[in-house]
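The structure that follows is given in the form of structure tokens.
One chain of protein is taken out of this complex; the other chains stay put.
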Amino acid sequence: TGDGSQPGSDGSNGGDGGDGSDSDSNMGGSIEAGWAFNAVEVLDPHYVDLYQQITIFSNIFSGIVKLDRNGEIVGDAASDWTLPDNTTYEFTIREGMTFHNGDTLDASAIKWSIERLMGLDDSPHIGKVADIESVEAPDATTLRINLSRPVAPFITFLTRGPGRAGTIVNKTAVEEDPQRYRRYPVGSGPFELTERSTGESLTLTAFDDYWETDSEGNSLPYLDEVVINLIPEPSTMWSAITTDGIQYADELPPQNARQVQGGGGSVDVAGVSSGEWSCLAMLCNDPASDEWAERQSYASGNDQPTDAWEGTDIPTTDRRVRQAVAMAIDREELVSTAYFGFAEPAHSLINPAIAWAYQEQPENAQMYNPERARELLDEAGYTGEPRFSGSILGTPTDERVMTVLQQQLSNVGIDATLDVQQESSYWDNIYRYNHMFMMYGGGGDIDPWMSWWKQLRTPMEEGSSGAWQKNLYSNENFDEALSKSFNTPNQDERIEYVREAEQIFLEDAPFAMTTFPLTPKGSVTQLKNVGNQIGLSNFHRAYLEE
Amino acid sequence: MSSQFESSVTDTTGGQSAESGGEPLLSAKGLKKHFPVEQSFLDRLFGDDEWVHAVDGVDLTLAERETLGVVGESGCGKSTLGRTLSRLYEPTAGTIHFDGEEISDAEGDRLKALRKDVQVIFQDPLSSLNPRKTVGEIVGKPLAVHDIATGEAKDERVAELFEEVGLSPDLRDRYPHEFSGGQRQRVGIARALAVEPKLIIADEPVSALDVSVQAQIINLMKRLQQEYGLSYVFIAHDLSVVRHVSDRIAVMYLGKIVEEGPTHDIFEAPAHPYTKSLLAAIPSITGEMGRRTVHLDGNPPSPIDPPSGCPFHTRCPEYIDEECEADEPALQPVEQSAESDPERHRSACHWNDRDEADRAAQSPYGNDVGG
Amino acid sequence: MGMRRYIAKRVAHALVVIYIVATIVFFAVRAIPGDPARVLLGGDASAEAIAALREEMGLTEPLYVQYIRWMGRILQGDLGTSVFSDQSVLQMLIGVAEPTLSIAGLGMLIALLIAIPAGITSAVKQYQWEDYVATTVSFIGISMPGFWIGIVLLIIFADRLGWVPAFGYVSFRQGIIPWLKHIILPALAVGLPYGGILMRMTRSSMMEVLNEDYMRTARAKGLDGRLIVFKHGLQNALIPIVTVAGILLGVLLGGVVAVEIVFGIQGLGRLLIASIQRRDFPAIQGAVILISFVFVFMNLLVDVLYTSINPQIKYGGSE
Amino acid sequence: MSSQPRPTQRAGPSVSTTVTEEPPLLAVDNLHTTFTTERGDVPAVDGVSFAINEGEVFGIVGESGSGKSVTALSLLGLADGATVTADRLCFRDEDLLAKDEAALREIRGNDISMIFQDPMSSLNPVMTVGEQIAEVVRHHGDVGESQSLFAELRRKYVTGTSESSASWQRAVELLDTVGIPDPADRANEYPHQLSGGMKQRVMIAQALAGDPDLIIADEPTTALDVTIEAQILNELLDLRDEFGVSIMLITHDLAVVRETCDRVAVMYAGEMMETADTRTLFEDPRHPYTRGLIDSIPRTDDDREWLDAIEGNVPDPTAKPQGCPFRTRCDAAFSLCEEPLVAYSAEEPGHRTWCHLYNDAVANDGDEVQRVDDAEAKQLIQEHEASDDLVTPQRPNFGGEYR
Partner (left out) sequence: MSVSDLVESAFSGSSESGKTFGIRSDLLERFIKTIRRDLRAKIGFLVVALFGLSAIFAPMLAPYDPMSQQFPILMPPDPLSANPLGTDSFGRDLLSRLMYGARISLAVGLGAVTFGAVLGILIGLFAGYYGGYIDDLLMRAVDVMWAFPWLLIAIMLVAIFGQGFWNVMVAIGFAYIDDFARLARGEVLAIREEEYTMAAKSVGLEDYEIIFEEVFPNTVAPLIVQFTIFTARAILAESTLSFLGLGVKPTTPTWGALLGQGRGFITQAWWISIIPGIAIMVTVLGINLFGDALRDAFDVKETGQT
């Protein structure tokens, strides 16, 4: 996990999966929390695709499996599981679990939940269950999932938080009013959503019949109530937590968070990795080229490719230029200036949350080397002043990073203009392929597949391969290595393919990696044991110290 | 005096032409001008359109070289009449003939030509001059608009006009606010003269001026009339002034002419009760000292909803009977005294049809008002 | 024209304006690039899913069909359902209108309470210290953006002094004091710029009134100076101020948006911005209709008020 | 109430200002009112002397800008921003110049009240006419109603003045007195609901409400039609006859003066030209300016083709010629006209002319100067001036403050 590298992390990030060393002092109380988000509307896990929503609903729902404080996958509703063969998963389901509305949670309830997702055409997560052939619940405690082919990352899809496919929704409530369910979900997690006022606050109340207990047998959760306030303005969030208006902040402004690092104040800050990676994606092909005119539509859905590049040279289609850009980025400076320390430099695509595959500096890692960058640009024939110009597309949250990148690129002679777009226009633009550079990234990645398959594999008419291509990258060898990795559940074998793909990625440099961001989460010192694995904010075991 | 002017002064018959049955210079028939009280489309939607009957059926004629005085109380429609006659307002109904041509629907070039023949002098000498233009520009503008003179010629002509109205041409570059009231009115007159008009409609040209200056302006206007053979419609509320300048007088009440006739007749033998009341109220510096007799109470009724019948019946000291409320009297010749010319002295009052004796019995003035 | 008829007329007028505003918004939001389906499904949704959702949201139909359908629903009082929250737009609007109106209302009240006395003092004591103090304060109000005032106030009163909470909104139904505590800073932040402008207006309006003939008449009657100012002058000075106060509502409501963000209050402004950012057409349309509704009807209210403090205007007599 | 009609004292032509035993109601001697402006000092009133007796109608005529209004305002301390000095400015032997703002407030409305030219702008548009009159009645102080700031504001904004209160009743009574029909209803109306003539009557009623001894009427009829003008002037005369108030009538209309006034003063460019009783002035005008004025009026009885206009314009008040301000336009101007002006008395008592034609050292036949003994004339002028050389009291400049 990101723990080891968190700047000044104070170890208060207890998990909700393993045995926390919980204090047995008078535990309970209610807290107010702040979420740095403008609106949280949908909380139906099968529809949710935004991180802030995940961070809320993971307190409300149980998954089949979940992540423990070390980022390892452990059982949640399933106490254990086995893989009789490469295409079958068999789960042992706990007994005695109930939903918030009193329904029993057993294997058949989970079966219904998975099958619901399989039937939801408009869910963003349907791809995760596309390879499921059948789901069986032979008895109340056994759940069997049969896949049509081996899917290496399948178990990660079933985690409660990031995966979402295995998050268990309640049949009665969904069938009663699916519209209402989106806003008032019924789960089986430690808290139930009891009240919400539009966009302003959500009240989570402890669920008395939550299955989990601490090591001493006390029932969880300790907290009676968590009120989640939406506070989009960072300075207000900061004021709120310093004045004890809230006891927990889902995300603090990093510059303020930096202030309290080293402790002493009334606020503790933890820099938490949410499995996030961030990069500068570079356009690798002209969308209107013969090769891509058709292919781009598989990703973008636009029948006609943009003619924005007609008659213009796209320097980033040259691999040397891309490598140069990757070398122009001083990641340490980026971390200190743009993130105020709340990030780790990224030299390759595999993020630290994928502990089994992560290497801080793999062979041929993207490292800061401006001289070499200039040489490469010279080689590529870009010697002018500036060498070339291009615009960087990003959203308002990327602005700080973009500002620093702009300066760093200009240091090697590349003139970058910034195009900051609201989220909606950002997506529109990004699939029009009319920018040379794009701020891009992903979060909650607990398997390399998650960042690579849709993002970098060659787009195909069928299936999800390359469905999220932002920069029109294609390399047959890379595709091949990725396919093999996907179909190899055995981790020791699989890692070979992952490494192979990683090397191709580093060679081609479709992305200039920047950082693995950390989210500064703040809590007042009295509040202990909030589970922050993978960037979540789980209150399962959190408590207020007297 | 300019040679251009002399050429325009060919008709020397003067005010006699109308009398002798010739074509009048200006004549209006059934002239009406109504203003909407409200303008918004919703008002029209709600059917709330009310109209101010500012001028409500006026007939009049004006001969060349003649001055027609128009008098009446404030708000009776004098200014509106003047502006409608000069086509500054579109008439709501009725016809206007000028110089033998109908002008009530003139447009474009014809209207522009009319603007050259008919000019207006306004009441308020300050408000009628654009404060941001020099008086030279103001007087020169009509010359440019009508292509009478440009460049040097224009400047010369402006200087001539200034001298004509008794202003030093050196004052050309000054702005209106730098002048006294009398001087400003001279500028207004010079502007009107610039296009060599045949007719000038003077809308209370002296009422904003002090007596000493008022006399200067009246003298000036009379002199110009004699020199250039101008005709005037002279609007005023000061009866002594009107008497001094006019050949004929029209008395207006609530948008209508209630009495019309040669100045002498009107003053010596007024026929309409309203005219009599007006005359009685004139302050005088020659007659008896002491109070004026007032026979007119209250204010004129609203022109939005004028009274039925004779418009004056609500205030008339000589009110006869229901006929006054029911029928509107027409302008009819007055045959009264030997001096008056019945053809030219007309009045709109039911008394005209009645017996002289009746009249004397009811009139608060007795039989010999002013006479 | 009677009061009722006048109001009926003005309401008709208001509805026409709102109708046009609504129509413009309908087409304008659709002219903005960006696809609600894509936003809703996340940036990485599949093309088919997006197409399906577009179909479902009725976005694939010709624009005029969408428009007619929407108009039809509006006439039945149905503002539609938010694409994002699956909530009826009307319900959402009701939820957010209260905080916004509370802030704007209190802000206006504060502005008036500061501006009018200060403006009058300033006019009466022209070029004396009172005038200079009042003018300086009003200039500070005028020249600071509302959100910035908000942040400074927040740091002083919430952060440093801890007198009031730093964020959020509590309905007045939960108690007047907590309600006030939550909205006082936002209200000040929107009220000060507005009040600053109003104060300048009051000052010049009052100065003009002081030069009126009837003020001289009042002095010639031998009345006391303060009595003249407050009895003869005030109401006359207020006449133009009321109009200006109405026209400047835009300044007030515009300020609320940024201030809501600063104080973490989910109000109409924030809803509007969020809805635009995610292209939630029904919500944008609803919010705009509500805003123009507030504008137009506040204006109507101002006009009625205007008529009542200015006896010279008969209903409908003024434009 | 003290409004018992006093016996009418119609001032006959025999009453003269200078030699009367009874002190005049108002005595003004050598009044100067100077405005300080960025264009320089404006001597709006430049040495004006006159007196008004009890029950008299005293007219002041002059062209626009001749300082008539400023004279009136100076008396009551309402000439904002001006420095007022005078040798004497006494009302009933009380020195008005010595009074401070509070003391003047007691005089205003109670002893001296004013009627202004434009009734529309001089009445408060947002107060009922009844209230505007009633407040003066209360200010007058004998109706036993509170006139504290609070009470007045409550009346204005909250309760309104009770129709049964004494002050309101009195207001209605006054409206009736000035000839307004349905006074009880009209009292509840706003000025814009009344016609011009009625508004002017309201102004008069308001002026009467304090039961004053002197009413200053500043061009009360200029904005009105002749017929209404006649009504209003008659009204004023009736009041004088009925209540015995003195009236100072300011106008630019000589005909009005002739009908209405007992005595007249003619002003020009801030200075006095001639004063006399009315009949004398019109029958025997001595000053060339007065004569010019009378001649330039078109009359209903003459058949002159040309009016006798006074040529030229009124001088700019900041650049007034030295000596007689009229000399630039005067046909009879001669060598002495640059000397300071002094008053010369004529045979008729109270008839004084500020024109050096009437210096004893000058022989003239009215318009033509025949012979001038310069030395003697100047000597005489200096003697006149010396006698005026008193200590000049000055009123502090209140600057129009609303305290």
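Think of it as A, B, C and D in the order they're written, each chain with its own count starting at 1.
One rule holds for everything that comes next: contacts are C-beta pairs under 8 Å (C-beta built on N, C-alpha and C of every residue); 3 or more make two chains touch, one makes a residue touch a chain.
Computed from a prediction, not measured in an experiment: that's the story for all the values here.
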item	value
Touching the absent chain when the full complex is considered, from A:29, A:150 or A:234	A:234
Per the touch definition above, residue among B:129, B:230, B:294 or B:334 touching the missing chain	B:129
Residue in contact with the excluded chain [from A:302, A:403, A:464 or A:526]	A:403
In chain C, positions touching the absent partner	16-18, 20-21, 24-25, 28-29, 31-34, 139-140, 142-148, 151-152, 155, 159, 193, 247, 250-251, 253-255, 257-258, 261, 269, 272-273, 276, 284, 288, 291-292, 295-296, 299
On chain A, residues whose C-beta touches the chain left out of the figure	234-235, 238, 253, 255-256, 259, 337, 396, 399-400, 402-404, 406-407, 417-422, 425
Hidden partner interface residues of chain B, rising order	39-41, 83, 86, 88, 112, 115-116, 118-120, 122-124, 126-133, 137, 141-142, 144-146, 175, 177-178, 188, 191, 194-195
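Everything below uses one rule, namely that only the chains that are shown with their structure count from here on.
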item	value
Chain pair with more C-beta contacts, B-D versus C-D	B-D
Where chain A and chain B are represented by their mean Cα positions, the distance between them in whole Å	89
Whole-Å gap between the CA centroids of chain B and chain D	34
Chain B, residues touching no fewer than two other chains	none
In chain A, residues with contacts to at least two other chains	none
Chain B contact footprint on chain D (complex, rising order)	63-64, 195-197, 225-231, 233-234, 237, 252-256, 258-259, 278-279, 282, 292-294, 296-302, 304-311, 313-314
Touch list for chain C against partner chain D, complex	124, 210, 212-214, 216-233, 235-236, 239, 309-312
For the chain C and chain A complex, residues of the former touching the latter	33-36, 38-39, 41-47, 49-53, 56, 82, 84-87, 91-92, 95-96, 151, 154-155, 158-159, 162, 165-169, 261-266, 270-271, 273-274, 277-279
